[in-house]
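Before I ask anything, let me first share the structure, which is written out below as structure tokens.
All protein chains but one are shown at their positions in the complex.
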Amino acid sequence: MINFDNVSKVYGNDSIALDHVDLTIDPGEFVFLVGASGSGKSTMVRLILKELEPSSGTITVNGVRLSSIPHRAVPRHRRAIGCVFQDFKLLPNKTAAENVAYAMEVTGQKRRAIRVKVPQILDLVGLGEQADKYPGQLSGGEQQRVSIARAFVGQPPILIADEPTGNLDPDTSVGIMQLLHRINRIGTTVLVATHDREMVDVMRKRVVALKDGRVVRDMVRGGYANEV
Amino acid sequence: MINFDNVSKVYGNDSIALDHVDLTIDPGEFVFLVGASGSGKSTMVRLILKELEPSSGTITVNGVRLSSIPHRAVPRHRRAIGCVFQDFKLLPNKTAAENVAYAMEVTGQKRRAIRVKVPQILDLVGLGEQADKYPGQLSGGEQQRVSIARAFVGQPPILIADEPTGNLDPDTSVGIMQLLHRINRIGTTVLVATHDREMVDVMRKRVVALKDGRVVRDMVRGGYANEV
Amino acid sequence: MRFNLGFFLREAAKNMRLNALMSITAVTTTAVCVLILGVGLLFSAHVESLIRQVGKDVAITAFFPENAPREQVDEARAKVEGYPEVAEVTYISEAEALNRFKETFSEQPNIYEGMDPGVLPASLEIRLAEPGASDTVAERLRSDGFEGLNYPQQAINRLDQVTGYVVWGLRAATVLFLVASVLLISNAIRISIFARRKEIEVMKLVGASDSFVRTPFVLEGLVQGLVGATLAALLVVWGNAIFVEWVQNQIPFIPISSAAVNTLFVLVLLIAVGVLIGVLGSFLSVRRFLRV
Partner (left out) sequence: MRFNLGFFLREAAKNMRLNALMSITAVTTTAVCVLILGVGLLFSAHVESLIRQVGKDVAITAFFPENAPREQVDEARAKVEGYPEVAEVTYISEAEALNRFKETFSEQPNIYEGMDPGVLPASLEIRLAEPGASDTVAERLRSDGFEGLNYPQQAINRLDQVTGYVVWGLRAATVLFLVASVLLISNAIRISIFARRKEIEVMKLVGASDSFVRTPFVLEGLVQGLVGATLAALLVVWGNAIFVEWVQNQIPFIPISSAAVNTLFVLVLLIAVGVLIGVLGSFLSVRRFLRV
């Protein structure tokens, strides 16, 4: 589903964020991406979204080499990926509900479908009450959950979550992780970059660990800090 | 040092963020503020900074009623408080080092002092290498650490950190918490709003728990989830 | 994916409401520029028309030989009226010529006291359609047998030359105003879209196509341009009507005329300019941030 083949990413001239990364994620897998701050997790996410181009190497998503996708076709590629951004990336001029709805609107879905689906999803992440607030009126955790809801709503075949529980209390985090688990069970490929040691240790999924831009560990049923 | 007397905060007409909060934090104390997402932690921080006015009740910081501070004197009030913001609030047009330096410049400190102090602080939070990057070029955790460095640098008598480790891996988090502990030991009053259960449980400091805007627990040597 | 106009219009309307400050700024900038452009346009039109009017006052006088017979006069007159460059021909008899002379020197009766009616010859006063044609007309008159011609050769040439330069200058100024308007309005649009570049980035990252992102911005530009330009254009046209009436009442000897300006044309032109800049400016400014 997602394949990194010898991928490196150097920012500017000397900031090596990813260093010859090889990684294959099969359809339907659930993968935790862990690693210290600055180890390159978000860079991987941005590469998969084709927000950035790799400095070298090949990335394949869903059988398509990203470097071969023309500018015109990038939106379609992105619509196949739901993404929870580390910094949320909500539209400040849209309410929580409108932000979630936007992800459906870009795919040209019917207004009726949107009107049914959006409140359901917001309820699922515990924001039924806050649907009509603007991002500036939401707490950090609430904004993060709007971002999660937006990533879910289109039922994309791939779901990527970059630090989805960084602003959530443990109870809510558990809820979100259960949600990710359920989504994965219906066939969605899930990639979660996280620092949440408890969660990783509890869920016993595949864990890929990065260190200074290199994959230093890849265990099928790993914990956050297993020995290398 | 910080005193909330029957403080309520209602956003708009019906969004009750704080509900008759009474709280006293003595000079030199170290207090964890915990509570579910949306329970009002950031609202308390914003009230202390006089970024917001309470809907009712009185807040006193350092013996001064905030409502009596004229607009002119607000900057001085804020300079006495170092604050790590949940959303970092870095200046996008300044490098990491310049962002940290800015907090010293507003207090009119000498360029020489700034040039000595800033690199020290950045080293302390592990960003010696990233000093000249702009926020847009930093990872989430790196931005968070810049925000932490900026809050420290002026050695303010009060330090408030809103979710300071949300984007940090467990090892770095421990380092930051040790830093907060050391800073507290030299007399600084520290208030940390956090979801980091591990940290709260390990450090055994005073814990104030909010729920739906009310203080539901206040224990001298508490854990994250002690019974109420 | 079909083009959902309703959705895009709602988006544009919402954005304008939420970014009211920006929208108002864009509208006033457009209005001010279109206003200046419109005033320039009308000023040009009136000045051109005035200059043409003055040009029409230029006359060539062609004298008849003493005691020319009636038939000769009529024939000559018909001939001259047939010249394509001629706008109007008036016959001045000997008696009329003397009367005019007397009027001119009314304060010095001693000049004309001794004059005979026959001293001043009869003449044709020929007004031209274009002052530039005076030489051609004089040539024709001479070849048609007129010997005595009186026409302010130099004044006509000068007037002609100045007219040309002024018209040219006015058009150049109008074009400059237009360029300035385009620059100023598109500058304002560019900054206001620059201020929202992060939003555009986010839209692209959640899978919006370029046109999906662009359309609401372009509609915003269209509406802002339309509103600003329409306000300004109406103000200009209304102001013009007031001005023309005022001049006609206060300075009646200035031959200003509301016919100098095609109101509808100005209205449409100004609004078109505003809308075009709004749409194109938005389109191009957004494009710069779509490369995500």
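Going by the order they are written in, the chains are A, B and C; count residues from 1 in each one.
Here is the rule we go by: contacts are C-beta pairs under 8 Å (C-beta built on N, C-alpha and C of every residue); 3 or more make two chains touch, one makes a residue touch a chain.
All figures in this text were calculated on a predicted structure; none of them were measured in a lab.
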{"item": "Interface partners of the hidden chain - shown chains only, full complex considered", "value": "B, C"}
{"item": "Identified contact with the non-displayed chain, of B:26, B:105 or B:132", "value": "B:105"}
{"item": "Residue among C:4, C:28 or C:248 that touches the chain left out of view", "value": "C:28"}
{"item": "Candidate in contact with the missing chain, chosen from C:5, C:95 or C:183", "value": "C:183"}
{"item": "Interface with the unshown chain - residue positions in chain C", "value": "21-22, 25, 28-29, 32-33, 35-36, 39, 63, 107-108, 110-111, 114, 119-121, 148-150, 158, 161-162, 165, 173, 176-177, 180, 183-184, 187-188, 190-192, 194-195, 250-251, 253-254"}
{"item": "Touch residues of chain B, complete complex, unshown partner", "value": "49, 51, 71-72, 74-76, 78-79, 83, 85, 89-93, 102-103, 105-108, 111, 150, 154"}
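Definition applied: only the chains that are shown with their structure count from here on.
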{"item": "Contact graph of the chains (line, ring, star, complete, other)", "value": "line"}
{"item": "Chain pair with the most C-beta contacts", "value": "A-B"}
{"item": "Chain separated most widely from chain A, comparing mean CA positions", "value": "C"}
{"item": "Most central chain, judged by mean C-alpha position against the global CA mean", "value": "A"}
{"item": "Inter-centroid spacing, chain C versus chain B (mean Cα positions, whole Å)", "value": "67"}
{"item": "Whole-Å gap between the CA centroids of chain A and chain C", "value": "62"}
